[in-house]
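The complex is shown incomplete by one protein chain, all other protein chains being positioned as in the whole.
Chain naming follows the written order as A, B and C, and within any one chain the residues start at number 1.
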Amino acid sequence: MTDTTDFQNLAPSAGQKFRQRTLPFLILAAILLAIPMTGPSRTFYTVAHQMGINVVFALSYNMILGKAGLLSFGHAVYFGLGGYLAVHAMGWIEEEIGLWGSIPMFFLPIIGFFGGALAGATIGWPSTRRAGTTFAMISLGVAELIFAAAFMFDSFFGGEQGISGDRMNGIELFGLSLGPIAEVYWFIAFWMFVGILGMWAFTRTPLGRLSEATRDNAQRVQFIGYNPQRVRYMVFIIAGGFAGLAGGMAAVNYEIFTPDALSLLPSGFVLIMAYVGGITYFVGPIFGAILLTYMQSMLSDFTEAWLLYLGALFIGIVMFAPRGLAGIIFGFFDGLRGAERGAFLKGWITSLVGGLFMLIGLIILVEVSVRWSNGYGEIYEPFGLHLDHASPLTWLLFLATTGAGIGLTALANRHKEGTT
Amino acid sequence: MTAIALSLKDLNKSFGPAKIIDNVTLDIEKGERHAIIGPNGAGKSTLFNLISGLYTPTSGSVTLHGEEISGMAPHLINHRGLSRSFQVSNIFTNMTVRENVRCGVLNALGQGYAFWRNIGSNKEVQTRTFEILDRCGLVDKAALPASLLPYADQRALEIAITIAGGADVILLDEPTAGMSHSETERAVQLIRTATEGKTLIIVEHDMGVIFDLADRISVLVYGDIIASDTPQNIRGNAKVREAYLGDEDLPEEIA
Amino acid sequence: MTLRKTAILAAATSALAMSAANADTIKMAFIDPLSGPFGPSGEAAYTSYLLAAEHINANGGINGDMIEVTGYDNKVNPKESLLQFQKAIDDGARYIMQGNGSSVAAALIDAVDKHNKRNPGDEVLFFNYAAVTPAFTNELCSFWHFRFDAHADMKMAAITDWIKTQDDIKSVYLIGQDYVFGQAVASAAEGQLSEKRPDIEIVGNELHPLGKVKDFTPYIQKIISSGADAVITGNWGADMQLLTKAAAENGSDVPYLTFYGGSKGAVSSLGDQAVGMLHQVSEGVTNLEANEEQYALIEEYKERFPDYDYYYHRVWNVMDMFKKAAEEAGSADPIPVAKALEGMTIEHAYGTATMRASDHQIQQPLFVSVVSDDVKYGVDNIDLGWKLVDNGTIAMDVAEQPTTCEMERPG
Partner (left out) sequence: METLVFGLLNGVSYGLLLFMLSSGLTLIFSMMGVLNFAHASFYMLGAYFAFTISGSSSFWIALFLAPVLVGLIGAAVERYGLRRVHPNGHVAELLFTFGLAYLIEEVVKIVYGKTSVDYRVPDLLNFAAFEVYGASFPAYRLFVIVIAIAMLIGLWYLLKKTRAGLIIQAALSHPHMVGHLGHNVPLIFMTVFGIGCALAGLAGVMAGNIFVTDPAMAIQMGPIVFVVVVVGGIGSLEGAFVASLVIGLLQNLAVGINASFADIFGFIGLSELSEVGRINISSLAPVLPFLLLVLILIFRPQGLMGEKEL
């Protein structure tokens, strides 16, 4: 009864495996290879590098938030410490101290991984004994302490100016001097791919599965013979390592690390990235990292109220789409495959249009208010419209779009409730 | 005389002033199927929690295969070969049935914390998982998310997780609670095959199940074991009959 | 204000663009915070650059070319600054301006060096208008970096020189933020005081954590009980405001000699208590004697940007020097401009300014001023403003400091 064919039937078929596991990585690799062929600008490269780093960082954060169920307010500590170690290593390579001279710059993210994991192992030792809110609060306290310490130990953190290095040293690998930004692209793309692959593979390991089991039911895990604290601790170390990997990527990309990298701000930002993307999906944080990096670096060119939009987006996701962007996207495709495709599509489009209307209303309100508040006499003029804070047209437009938006979403909701 | 698998000695547990377990002493032999019965609130679940490490005894000792385990963390007790199920289904609802069982199997094979190997690549793990699923009649539901299982199958899965780790002392807490008559029959069959060759300790309200399964029965009343004997002798024990008088669960089978 | 397409600027340039249709534009990138907690600080300078550029354009531009200043929001974060720096280069900017935060400035100096080394022919110049860490024109000096603000040691020289003339100051208390900059300020104060007034006793030298103190009262009470006659601080941002506010509240009425007392909101948050107490050192004060043109400029600025005050006088120095250099060089390319800037002297509203060639550090007279209720121009939209103190004009050569810079110049 235990012949091999039987249990293999339980596992997904080879075709499924290819579609669900191999194909996405092939597509990712193809995209990464294709990007330089489009002749991207310096800005594109810079933003793309930041995205690559944030993708790895956000995924590592989701290892503990999404998979292990630990809410941390201090994940940037591991990113920062890993990055700092990598920047120091950059200096050692430059000065060819000991064996360092024979290590290519290309492998710095591994040093970062090591640094992040070491920091995770040290700080995680007391903190992962607890879960839930206690853990969250410890992470907050630790982050504050480390950030304060960063200004006390200048030899490692370099004070306010941080530590900088030069990536064009050491042995060249793959013919990459890492000088021009287009060469750094291959470095970032390689390590982002390795990072994604590594963290995805982790979800397929016994420990990866066990961390989910511990998140859902820590008590039961104990009674089948696992120590939940040990599970959390090990996952925490590995997540710290991948955060450090991202730090190492950042070290090479920016050639500088400053104490800001350890502060509560990036820790909060990575939380937002992961959550907005969708913590219940592996790809969620990737979506979140890409969108939020774009918002951070590009949206600030168009509006100074970008933080307001960021806050609104975050609250909107928390309130209306707790499974994040990934949840919205996959929900859409699931709905399309579902039985009542027509009704679903109708409802979905209604909500979408409603949401868009509300967004337009919000934008009008915010942009007009911001200009009025600045008092420079500047006026919001989208598409040649002249939207003054005193003009009735402004408020008419605002009320009309917002009203239409609310009406449509309410309609969509009623429809949804009617069908289910 | 056969070896003692589990031994409770002068076990006490109090919550504040309330004494829930009162000087319980009990030896269970290897391979024995031992049932614990008693009216509601007699302390059966507390006793299980003491044995399995959820609670620390106020005083007294629990020894497993001659080794003291009282006060040990649950996972360490599990490592020493004791595994328990829960009265309320306590499974990993976000995983498939197969993955639920596999969690237990991995531990037995010492790969629980492995982060360097693919979970699907180990043949032995897959074989063992299949074996357990098969024994518990869950093979055809292996790919279903555990949350979608019907109630009786959830109970079966609870047992499957419990035995998956390969423990030789199994504690089952009301495995058939809430089941229909036919489901119960199937469950008893399942328990019988699943715990073959192992030491079984079972808490149950359904006397049919008890008398069907057990080699020996202990009766727990107000934290105290008032009798511990073969089913035959328990039937005739006056103290037991007295304790059960007025209990709505009074089983006709006893008479 | 849309940062990249400022309507004001667009209006101004489009009117001129018609007359000089085939003129090129010189793109200058302003990389500083324009949102978040430090947003106002960046915006006050940004608006100054916009107005200065507008004036230059209205007068025919530089060699006939128009200037376009574009803001890039760096959120005072070094990494984000590097990203915005790349964006600025992409947009065609060859000149960047930054001033908020020494960490950002250090990152940018490094990035500009590397960029210029790795991209010959595509060089970029960095005009630092406010980051005052002395090292930038000493051991960290760079050919590509020009500083248009007096650095910390120069400001301290101005403060100590003024103290030299104040016979009733017999003891001084130093308080600062606990990091490189605060420490540098403290050691400069100690060194210079012992040289200029050996009789002054330094009764306290306190460093507090950066940006973490919510209530400065205990520090103030240490100051009061030390009996100090004056307090010197390099604090900036909330640390500056909270410190002086706690001082006023607890009745510490000795002079507070600050680097950043002039930052926005500091005076208004203190109110009348600031009068006679809050001092600052700067390269220009609106209430100094000046020509009508300067008064008109101050008033125009206030009218255009009512939230802010004419504070960044040095921004006009940056732009005037740049214009003069580009015209002397006959080109707006960075290397000729940089060479022309070295040693250049201009006359500005409050004196003469020289860009010292050896370290690219501007040299100019400095002014110690105090909050007063008897002024022509108030700040923060109240009646209080800055007034020069007696002996408050510090000559250029007094403020001048030696440099250890060994500059590497391109070929």
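Please note the rule applied: a contact is a pair of C-beta atoms (placed from the backbone, for glycine too) under 8 Å apart; a residue touches a chain by one contact, two chains touch by 3 or more.
These figures come from a predicted structure and were not determined experimentally.
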item	value
Which displayed chains the hidden chain touches across the whole complex	A, C
Touch criterion as defined above, residue of C:219, C:311, C:350 or C:367 at the omitted chain	C:219
Contact partner of the left-out chain, one of C:206, C:229, C:300 or C:373	C:206
From A:184, A:305, A:325 or A:387, residue that would touch the chain that is not displayed	A:305
Among A:35, A:121 or A:148, residue touching the chain not depicted	A:148
Missing-chain contacts mapped onto chain A	71, 126-127, 129-130, 132-134, 136-138, 140-142, 144-145, 148, 152-155, 264, 268, 271-272, 275, 305, 307-308, 310-312, 314-315, 318-319, 322, 366, 369-370, 373
Where the unshown chain meets chain C, residue by residue	37, 39-40, 43, 178, 206-209, 212-215, 217-222, 224-225, 227, 238, 241-242, 245, 249-252, 264-265, 268-269, 271, 307, 380, 382
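The rule we apply is simple: only the chains that are shown with their structure count from here on.
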item	value
Contacts common to chain A and chain C (chain labels)	none
Gap in Å, rounded to a whole number, between the CA centres of chain C and chain A	37
Distance from the mean Cα position of chain B to that of chain A, given in whole angstrom	44
Centre distance in Å when chain B and chain C are each reduced to the mean of their C-alpha atoms	75
Multi-chain contact residues (two or more partners), chain C	none
Residues of chain A touching at least two other chains	none
Partner chain B, residues of chain A touching it in the complex	1-2, 4, 6-8, 10-11, 201-202, 204-210, 212-213, 216-217, 219-228, 230-231, 234, 238
Sites on chain A touched by chain C in the complex	41-43, 45-47, 50, 148, 151-152, 154, 159-162, 164, 166, 168, 179-181, 250, 254-256, 258, 260-261, 296-297, 300-307, 371, 374-376, 378-379, 381
Parts of chain C lying in touch with chain A, wherever the complex brings them together	1-4, 6-8, 34-36, 39, 72-73, 75, 77-80, 82-84, 86-87, 89-91, 101-103, 106-107, 110-111, 114, 118-119, 133, 178-181, 209-210, 212, 304-307
